[in-house]
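Questions regarding the structure given below will be posed in turn.
Removed from the display is one protein chain of the complex; every other protein chain stays in position.
Now for chain A:
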């Protein structure tokens, strides 16, 4: 399953950041576990969105969607924007064209928000599972790690004050003594409460994008 995030690197060479974001979003949506956060991609997309919002009245989005490679830099955008500004001062900007750009921008913003949202929701769901594994923690962005930490603390506080503090002496303790959600050891955070984990051992439908050749499946 871990191959979700690093699949078809070869195909990514010729796509735009928006396409890459769409792929990351789709993978995140389909995968049961949280995938590696693509900070560079998110940063690039945000930079581009900001530039677009700032200069919204000039339609450059179209140009960078259609004519740019995956590694678009800010300077590219600025240069292109100057070109298009000139183009459009001659012709006058069509309202319809502007609204098409706006729509494209809206869609990209949605993708970005939904991507970040999906990740937060997975973190909420598997807080304890993630906090037990350094590998999973490393997949989160800095802000997400912070969020995961506070999610854990909040849940811990809630369970302590609603249940554990009311149990007889000694029975509410395990949680207190063995807690420390931030520690990396596999200590039993919730003794007698299984930690919810994503279901990874399951069947999925696959479609091959290119010839894979003979492929050895387990016990087949």
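As a convention for this text, a contact is a pair of C-beta atoms (placed from the backbone, for glycine too) under 8 Å apart; a residue touches a chain by one contact, two chains touch by 3 or more; residues count from 1.
We take it that contacts and distances are computed from a predicted model.
A.B. asks: Name the chain not shown, per its UniProt record: "ER membrane protein complex subunit 10", "Ribosomal protein S16", "serine C-palmitoyltransferase" or "GINS subunit domain-containing protein"?
C.D. replies: "GINS subunit domain-containing protein"
A.B. asks: Check the options A:17, A:38 or A:144 and report the residue that touches the missing chain.
C.D. replies: Among A:17, A:38 or A:144, only A:144 touches the chain that is not shown.
A.B. asks: For chain A, which residues touch the unseen chain?
C.D. replies: 46, 57, 99, 102-103, 106-107, 109-110, 112-114, 116-117, 120-121, 124-125, 143-144, 146-147, 150-151, 154-155, 157-159, 161-163, 166-169, 171, 190, 192-193
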